[in-house]
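Left out: one protein chain. Kept in place: all the others.
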Amino acid sequence: MKIILSVIAISLFVTGCATAAMQTDTGKMLVARLEEDFSSKGPATVERMLNQDEVQKLCSAYPLEMSDEQMETLQASQLKTVKYPADGNYLGEWKEGEKIAQNGRGMQSSDQVKGTNGGNCYACHQLAKEEISFGNVGPSLYRYGKLKGESEAVVKYTWAKIYNSQAFTACSNMPRFGHSEILTEKQIKDVMALLFDKNSHVNQ
Amino acid sequence: MAEPMRIRAKLNGDTVEVKVLIRHDMETGKRKDPSGKVIPPHFIKTLIAKCKEKTVLDTVMGISVSKDPFLSFKFKGGALGDKVTVTWVDNTDDTRTDEATIS
Amino acid sequence: MQVYTMFDSDEKGVQVMDQGRRNALRMASALGLVCAGSLLGPMRAFAGEWKANSFEAKGLANALKELGVDSYTMSGEVSVISAEIAENGAVVPVSVNSAIPNTEYMAILIEKNPNPLSVAFNIPEGTEAAFTTRVKMGETSNILALVKANGKWFAASKEVKVTLGGCGG
Partner (left out) sequence: MRLIASIFATLITMIPLQGFAGNSSTDEIAKYRQLLADGNPAELWEMRGEELWKKKLGPQSVSLEQCDLGKGPGVVKGAYVELPRYFKDVNKVMDLEQRLIHCRITLQKLTPEQAVAVPFGSTGNPSDIEALVAYITAASRGMKVAVSTTHPKEQAAYELGKRFFFYRAGAHDFACATCHSKDKQRIRLQELPNLLNRTDAQNTYSTWPAYRVSQGEVRSMQHRLSDCMRQQRFPEPRYASDTITALIMFMAKNAEGGVYDAPALKR
């Protein structure tokens, strides 16, 4: 992850190096423009775009100059948001998980408000071998359960990673599926089963 | 209402290569609009190309030809300056004829 | 979801033409037919008559039956050229050609489409048995090039995978 951060940081080194004051001005101008130019539609609201939370604010900066300490602080604060399943049961139905992994719908201006959202895992990850249309923004998760085992630590880490990816990688590209209420607890269980179930085609 | 086609006819040795682009929705009749109403079928059924009164292509099409159809074919017997005429007729009996000069 | 389906409206939704435009279309077509008639001379110029039975036949076996094909031979002299993976099933480029002498007819069929027959060419003398066009595919399927030459039927086929694409919506 640090490699990525430094790539962005260095590639954003701009001629002349904008001063902090200029940055703030551009930032204010941007918010004013966005407010005027966008309108809420479906589940995608202007408020949500304008009101960045801590993660979004920090991770929008360029160049992205975060010290290890700052990153750890951010990660720790995000880890606190993770809610583990109340019944202690982490795994649902892997076949349902596959459907969620395939589904890219949800939270777009063209979607229904409070509709069922997908996880769109295949957009960025390889999972089952049969699905050849997968992205490479995230690492391959093929044989995830088989390779990582099913220890409590691994299962809890994986849950937390899906719930709030920022808990482990500050400014990760991955959405915070639980924290941002993209997927329900049941849906996350199903995706977990897709990753860990021995019968899941991810582990074949 | 039908819009003009884009036809290119190019002589290569003794063979004329013809490329035809047609503005047509090629609606299958199996899709629904957002309100759930079936969109009626609207597609080209026949397409004929002629050169100097001789038919050089004779085609029948169904709903599974793509929107804004593209077709290319080759024939012998055309000369520089000759005209290639293409005519299509769709399922609503709408039709369009355009021509291109062999270059 | 970017996969093409023949039964759903596309992602942006589709407007049904308003009545005014429909009427205008009908009028234009009435006029157009007159023009076409005079240009083409007798209507028998359409040697390839559009037959509902063959285009509306469901499943490959029925479509072949409607085309009058009892049996066919797979032939190395017939070819189907396309990409192995289509980014979008709504537009799949396909070229078919036949090196069999006296090829008089060629058709493109998409095995797994609800109505497999897509397009057919009657080939006049002097025209090459080689065509390029674009077809819709509902799902991953074989594309079959069917050829009639000297009264016999030949074919070649190629599988094209239709993939999901884009950011999922």
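Think of it as A, B and C in the order they're written, each chain with its own count starting at 1.
We adopt the following convention: a residue touches a chain if its C-beta (ideal position, glycine included) is under 8 Å from a C-beta of that chain, and two chains touch if they have at least 3 such contacts.
As the structure is a prediction and not an experimental result, all values here were calculated from the model.
Asks: Of the chains that are displayed, which are in contact with the missing one across the whole complex?
Replies: Over the full assembly, the chain not pictured touches A, B, C.
Asks: Among A:Leu30, A:Ala76 or A:Leu147, which one is in touch with the chain left out?
Replies: A:Leu30
Asks: Give me the chain C residues in contact with the hidden chain, please.
Replies: On the chain C side, contact with the omitted chain comes from 2, 4, 10-18, 21, 81-88, 90-91, 93, 95, 132, 134, 163-169.
Asks: Just the residue numbers, please: which parts of chain A touch the chain that's not shown?
Replies: Counting only chain A, the missing chain is touched by 3-4, 6-8, 10-15, 18, 22, 26-27, 29-30, 33-34, 36-41, 43-46, 48-50, 52, 55-56, 59-62, 107-110, 122-124, 126, 132-137, 139-140, 166, 173, 175-176, 180-182.
Asks: Spell out the interface residues on chain B facing the chain that's missing from view.
Replies: Here the touching residues of chain B are 3-6, 19, 21-23, 25, 27, 39, 66-68, 70, 72.
Simple rule for what comes next: only the chains that are shown with their structure count from here on.
Asks: Think of each chain as a node with edges to the chains it touches; is that a line, ring, star, complete or other?
Replies: Looks like a simple chain-to-chain line, open at both ends.
Asks: Using only Cα atoms to place each chain's centre, name the chain farthest from chain C.
Replies: Taking each chain's C-alpha mean as its centre, the farthest from chain C is A.
Asks: Please find which chain has its CA centre nearest to the centre of all protein CA atoms in view.
Replies: C
Asks: How many angstrom lie between the CA centroids of chain B and chain C, rounded to a whole number?
Replies: Once rounded, the distance between the two centres reads 13 Å.
Asks: So the centre of each chain is just the mean of its C-alpha atoms; given that, what is the distance between chain A and chain B in Å?
Replies: Here chain A and chain B have centroids separated by 48 Å.
Asks: So which stretches of chain A touch two or more other chains?
Replies: Residues of chain A touching two or more partner chains: there are none.
Asks: Which chain C residues reach two or more other chains?
Replies: Residues: none.
Asks: Mind listing the chain C positions that touch chain A in their complex?
Replies: 1, 11, 85, 161, 163-169
Asks: Please name which positions on chain B make contact with chain C in the complex.
Replies: Against chain C, chain B makes touches at 1-2, 15, 26, 28, 30-34, 37, 39-40, 45-46, 48, 50, 54-67, 69-77, 85, 87, 89-90, 92-97.
Asks: Once bound in the complex, which stretches of chain C touch chain B?
Replies: Those residues of chain C that touch chain B are 6-10, 13-16, 21, 24-26, 28-30, 32-33, 35-36, 39-40, 45-51, 55, 90-92, 110, 113-115, 117-124, 126-128, 130-137.
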